[in-house]
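Here the complex is missing one protein chain, while the rest keep their positions.
For reference, chains read A and B in written order, and residue numbers begin at 1 within each chain.
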Amino acid sequence: MVQKKRKLGRGVAIVGAGLSKFGVYPKGVKTTDLFVEAYNELKESVDKGFAPKDIDAFYLGNISSDLFERQVHIAPATASRIGLIPIPTVRFEDACAASGVAFREAVIAIASGIYDIVLVGGTEKMTNLDTSHVTEVLAAALDPDSEVLAGETFPGIYATIATAHMAKYGTTVEDFMRVGIKNHHNGGLNPKAHFDVSIPEFMKRRAASAAKKGLPEPHWADEMDFLHDPAQNPIIGWPMRLFDCSTICDGASAVLLVAEDIAKDFTDKPIYVIGTGQASDYYIAEREDITSIKGSKLAAKEAYEMADVGPQDIKLAEVHDCFTIAEILAMEDLGFYKPGEAAKAIREGEDRLDGKLPINMDGGLKAKGHPIGASGVGMIVEVFKQMREEAGPRQVKKKDVSLGLMHNVGAHGSTVVVNIFERR
Amino acid sequence: MALESKFSEVAENKFYSLAYHRFLSEKKLMGSKCKKCGHICVPPQPICPKCQGSELELVEMKGKGKLVAYTVIAVAPPLMVEEGFDREHHYCSGVVELEEGARVTARILGVDLARPEQIKIGTPVTVEYVEAMHGGENKTLLAFRASS
Partner (left out) sequence: MQKRRKLGRGVAIVGAGMSKFGMFKDKDSKDLFAEAFKECLESVSKGIDPKDIEALWLGNFSNDFFMHQGHWGPIISDLIGLAPKPATRTEGACAASTLAFRDGIFAIASGFYDIVLVGGVEEMSKRPTEEVTEGLALATVPYEGRVGFTFPGVFGAISTAYFEKYGATRDHLMNVTIKSHNNGRLNPKAQFNVSVRDMMNSRIARAKKKGEPLPAWKDEKEALWDPKFNPPVAWPMHLFDCCPISDGASCMILVPEDMAKNFTDDPIYVKGIGQGSGRGLHAAPSLTSFEANKNAAAEAYGMSGLTPKDIQFAEVHDCFSMAELVHMEDLGFVKEGTAFKAVAEGYTKLDGPMPINTSGGLKCKGHPVGATGVAQLYEVWEQLKGEAGGRQIPNKDLHIGAAQNLGGTGGTCTFTILERR
């Protein structure tokens, strides 16, 4: 496919961001009310304030309030909760890339000239259903005629990708575990995370609860030992274990996008969107190379070319770690590392907060949680905070945070969206 | 776990949806009143739709109003079929304008379902709470009864 270099009619910037706490909310809590939580935080985050009446449109990502909550058409319902009727509202669905795509669409809309200020976000309330029903809803994002009929589920598909990667490059189970350890370390510093608990902290708690029950106290040599313990970390779909999988939870995220030329009316530290790319892919059986998601490569290429930067220029990134293997794939598909070499970089700690290229500073989908529709913009919220040096204890150690990237995948790569950000 | 209180906070937030339904089960019809512009909403809104203000207070409605629109339903959805409504047993749903000015949608009781064309717009109505079982869950549903 010959890829054109894309350009936008006018520039776009993020001037505010907000996130609800991610986790399991009681049954009956509404997706629309969860979004109010994210929106309220966003309002406070806009340094110079703004008038909600000036918002031109509202774009929302959500995978399936239809099936989770028996409610469709939640974009206007959400807008109604935050007092924005009668502005245009649109809901986007591209499986787990729902709000990453909503964000991109908002960028395009502003660039087209039709809107100046767009509120974008995502929200999902998954936990009204039990796990097996949630799994069924998620599997609806796979192909009906081949994958679903073969009994495939998401852990299964990503496990297949993992074994292929292990065979081709010698990636090990411990490499996957390292990703989980790093993400939980970051999650432990993120009060909004579903599992704001590091692995060492997990180990302490498990030991303490065993002691309380009068059971023999478990003893693990280190985090790896803990993660190898099948009682603590059972296999879901070999080689993916419990701690390799992102969590089912609820949450909402929001950002405020404005046209470049008015960004300084809102804040002296806008974060500019300088590149965006999107691609779609399909049947896993049709892929030439299972150890790579072609959509990630194409979306990244489109975004890099538009931004006029290369992967070596990116200072920090939020990538789609629905499973630990997915994070490794992303690091390679986005060009940060050559195919098969991400594991080595992980062993050397390059992906940590104090590393050369921090990845998933907020804990990733693994620790922060994966309330599907909210995840894409949730990543953007973190990139925004990091690039403005407002991430508190999670702030990356490096001084230069001028270029960030987010990467959001739908299903197993049938949709991928990549956005690149710049601080000037 | 940090911010763990958020889960119950959101579930109990009096301006959110869950709380509204909880109040209904206590036979209370609750709305919100904007402290800035005075606009009243039923159910309560967390942000005022008129002035986008965030300072609202909860107010209990008196439960009196008049019928401003209605329909008599002959093809019922599964939940209503569960309650026994079907092509031979119709029911009425409508819009009531409360004395306080806000409007609500509700079941309408005490009207002649066999003669829908004779149901009068403007009929005074009083709130009534209907207990129903929908999909295995106990629910309190909002209804209004027409004064004869």
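As a convention for this text, a residue touches a chain if its C-beta (ideal position, glycine included) is under 8 Å from a C-beta of that chain, and two chains touch if they have at least 3 such contacts.
Quantities reported herein were computed from a predicted structural model and do not represent experimental measurements.
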### Query
Which of A:A95, A:L189 or A:A345 sits in contact with the chain that's absent?
A:A95
### Message
From the list A:G187, A:P270, A:P371 or A:G410, pick the residue that touches the absent chain.
### Response
A:G410
### Message
Out of A:V134, A:I161, A:M203 or A:A279, which residue would touch the omitted chain in the full complex?
### Response
A:A279
### Query
Out of A:P52, A:G295, A:G355 or A:G376, which is the one that touches the chain we can't see?
A:G295
### Message
Need a quick check: the contact residues on chain A for the chain that isn't drawn.
### Response
1, 4, 6-10, 30, 56-58, 63-64, 66-67, 70-73, 75-77, 79-80, 84-95, 101, 105, 108-114, 116, 137, 140-144, 278-283, 294-295, 298-299, 410-411, 414-415, 417
### Message
I need the residue numbers on chain B that touch the omitted chain, in ascending order.
### Response
17, 41-43, 49, 68-81, 85, 87, 90-91, 93-95, 102-107, 116-117, 119, 121-122, 139, 141-143
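Here is the rule we go by: only the chains that are shown with their structure count from here on.
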### Task
Just give me the whole-number Å value for how far the CA centre of chain A lies from that of chain B.
38
### Query
Any idea which chain B residues touch chain A in the complex?
1-4, 6-8, 10-11, 13, 16-18, 21, 45-52, 54
### Query
Within the complex, which stretch of chain A touches chain B?
20-21, 23-26, 28-30, 32-34, 36-37, 39-40, 43, 51-53, 80-85, 191-192, 196-197
